[in-house]
Structures are given as structure tokens and as C-alpha cells.
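Every protein chain except one is present and positioned as in the full complex.
Moving on to subunit A:
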Amino acid sequence: MTHETNNHYAIETRGVNLYYGNFRAVKDVDLQIVPQKITAIIGPSGCGKSTVLRSFNRMNDFVPSFRMEGEILFHGQNIYAEDVDPVMVRQRIGMVFQKPNPFPKSIYENVAWGARINGYKGNLDELVEQTLRDAALWDEVKDNLKKSGLSLSGGQQQRLCIARALAVKPEIILMDEPCSALDPIATLKIEELMRELSRQYTIIIVTHNMQQAARASDYTAFFTMDDDRAGLMVEYGETHQIFTNPRDQRTEDYITGRFG
């Protein structure tokens, strides 16, 4: 893989190794994320795909035994450099989690909270409406903004979490298996939404649903577990190529369902 600095990648990892204590969870990842595209990370359970995703906005900082080697560049800036504030990183790189996790607050507050703590100066009402529209949730909740976010269905909750992330105005949205707790119809809605959002945002999605990666992403990275149980990236390229013409035998085995 190439190593020259290339500022127009949204995220670029260089020789990244991720550890939990002495256990190397992920090894030697060199990955370039193209802005305003959807990149899917797929692979079997335990291959470290979530660990990689969570290292992109320093969510792993909260795991005391976590350690990382290498560099993760956000528009050329190493987000793990000494003088980088992880809070600022997370304002630019938002996250949507596996299980919908709205705050036990009103729908309005769920969306407004992130903007408010980040010092948003404009009209909050407008921002809330706009982001709920962007998250394709406005029509369903506009009369009930005071109701608890937890009163919504699972799919609506997940779109609320997406709206909440959008309200902070990030550039990148990380999605960690956002549809794994949702039914197929809610899943399809999220996928349509992702397509819509990718005009403005860079989206990186971890999924164990291969059809989802094939349907919804522009680029796909295939991870697997090595003999030492460390995850590694086997193959990375345009989604179409990965799914129709994989170069590596392991990728082919996985996507054709022979393994994993």
C-alpha cells in the first residue's frame, strides 16, 4: 500500500496496530477513506472491525488497556498526536452505535444537546428541524418533539441517533453495525438515508451483513482474523470489484458464504 501524504483522504491509517493489553487485536492496517463516499468494513466476528472504527474518533480511549501504534490521519493530521484533544476529534467525526442509544430526554433535546454543548449560536429550533429532516424523521415526530426519544420504535430511535450526530455538523459519520438491532424495513430506510447523507458526509459503516455492504457502500474493506487471532485487512477496493471479482481467496470464501 502507498504511504505518501495525501490530504484529500478523509481518513488515512498508516501502519496501525491496535492492542488490548498485550493482545494485538488488529495489525498493520493501511486504509484510505475517500471523502463523501460510503465505505463498508466487513468481516467475521472478532476480526477487529469495530475496534478499527472506534479508533477513528478515539472512542477506544475509554478502554483502559487500549493502546495503539501507527498513525491515523484526519485530513493529514494525526488524531493521536500528543497535542490533539479527543473531544475536538469527536466533534468532527461523529458516531452511530450498534444499539440505538437515544438519551432519556425529549426528541428535541436529543438533537439539540450535542449542538448546544458545542456552542451552537444559531436558531436551535431550525437546527433541530433541519437535522430531523435530513435524518428522514421529521414527518414522523414533528408533533411530538417533547416526547421521550425512548418512546420511538427501534428504527426511529436509530434515525434520531443519526439526526443527533448530524446536529453537531461532523464531516465523517462512523456507523457501527447500525442496523443489527433493526428489522428489514427499518434497515432499508437507514440504508436509503445513508445514500442521501453521503452527498454531504463521509460515511464509514461496519457491518456483518454482506448484502448491506454490497447494496449500500462505494468501497469495501474486508477484514479477517489471522492465525494469531489478530484482525487484519485482507482486501480493500471498490465494492463492485470486491463482490464480483475478489482478488484474495479468503475474500471470495467469505462473500460466497463458505466461511464466517
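The rule is short, and it goes like this: a residue touches a chain if its C-beta (ideal position, glycine included) is under 8 Å from a C-beta of that chain, and two chains touch if they have at least 3 such contacts; residues count from 1.
Operating definition for what follows: contacts and distances are computed from a predicted model.
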item	value
Per UniProt, the name of the complex member that is left out, chosen from "Urease accessory protein UreF", "Fe-S cluster assembly protein SufD", "GMC family oxidoreductase" or "Phosphate transport system permease protein"	"Phosphate transport system permease protein"
Residue of A:84, A:124, A:150 or A:188 in touch with the missing chain, whole complex considered	A:150
Among A:90, A:159 or A:189, residue touching the chain not depicted	A:90
Candidates A:32, A:57 or A:220 - the one touching the absent chain	A:57
Those residues of subunit A which, in the complete complex, touch the missing chain	57, 59, 62, 64, 87-88, 90-91, 94-95, 97, 99, 101-105, 113-114, 117-118, 148, 150, 161, 164-165, 168
